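Following this message is one structure expressed as structure tokens.
Now for chain A:
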Amino acid sequence: MPVRAITPDYVGEVKDLQANFHGNQLVYVGWDHHLMFCAAFAFPLPPTTTFRQLRDEVMVEGFSAHPEWKEIDWDSTQWLLNGEPFIPQLDVALIDQGIDHKSLLRFQTPELKGFMGAAV
Partner candidate 1 sequence: MSKVYLALQDNDISRYIVEAIEEDNPGVTIIHNPAMIRIENEGTLVVNRETVEEKLGRDWDVQELHLNLITLGGNVDEDDERLSLSWNA
Partner candidate 2 sequence: MAANKLNLKDKYRLLTRDLDWEFSYQERKKAFPFEEFEGIKITDWSKWEDPFRLTMDAYWKYQAEKEKKLYAIFDAFAQNNSQLNVTDPRYINAIKLFLTAVSPLEYQAFQGFAHTGRQFGGVGARVACQMQSIDELRHVQTQIHAMSHYNKFFDGFQDWSHMHDRVWYLSVPKSFFDDARSAGPFEYLVAISFSFEYVLTNLLFVPFMSGAAYNGDMATVTFGFSAQSDEARHMTLGLEVIKFLLEQHEDNVPLVQKWIDKWFWRGAQLLSIVGMMMDYMLPNKVMSWKEAWGVYFEEAGGALFKDLARYGIRMPKYVEQVQTEHMSHQLWWTMYTHGHATGFHTWIPTDEEMDWLSEKYPETFDKYYRPRWELAKQMEAEGNRFYTKALPQLCTTCQIPMLFTEVDDPTQLSFRDTVYHGERYHFCSDGCRDIFHEEPEKYVQSWLPVHQIFQGNCGGPGVEQVLSEYYGMNLGADNLDIKGSPDEQRWNRWKGVA
């Protein structure tokens, strides 16, 4: 039973359909083991945004305050897309490499241990 309602066959209105975001899609990005940022960030982006734009422009806004941001070696960074290992293509649009509405991207930089080595 998808809901316990007094109205037979009650169906809820989906609030966060991509159509409601005026041409954008939502992409969440989180930096694993770096808790200076309390949660992953949500970004509304045109689906045609390239991965390079996401990484070098959009993510900078959210993450660059971190003392280790400049030390990230993007060549050895590992990515997860919705929990699965993922190899990004830098000059391909997000949507064309499977990063769709409300996808979660996580990146891992195992050599960077966070501020004071405490995963901050």
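Basis for inclusion: all candidates are chains of the complex that A comes from, given by their letters.
Rule of thumb we're sticking to: a contact is a pair of C-beta atoms (placed from the backbone, for glycine too) under 8 Å apart; a residue touches a chain by one contact, two chains touch by 3 or more; residues count from 1.
Just so you know, these numbers come straight off a predicted model, no measurement behind them.
Q: Pick the candidate touching chain A in this complex: 1 or 2?
A: 2
Q: Looking at the complex, which residues from chain A come into contact with candidate 2?
A: Result: residues 1-6, 10-17, 20-22, 24, 26, 28, 30, 32-33, 35-44, 61-62, 65, 67, 82-83, 100-104, 106, 114-116, 118-120 of chain A touch candidate 2.
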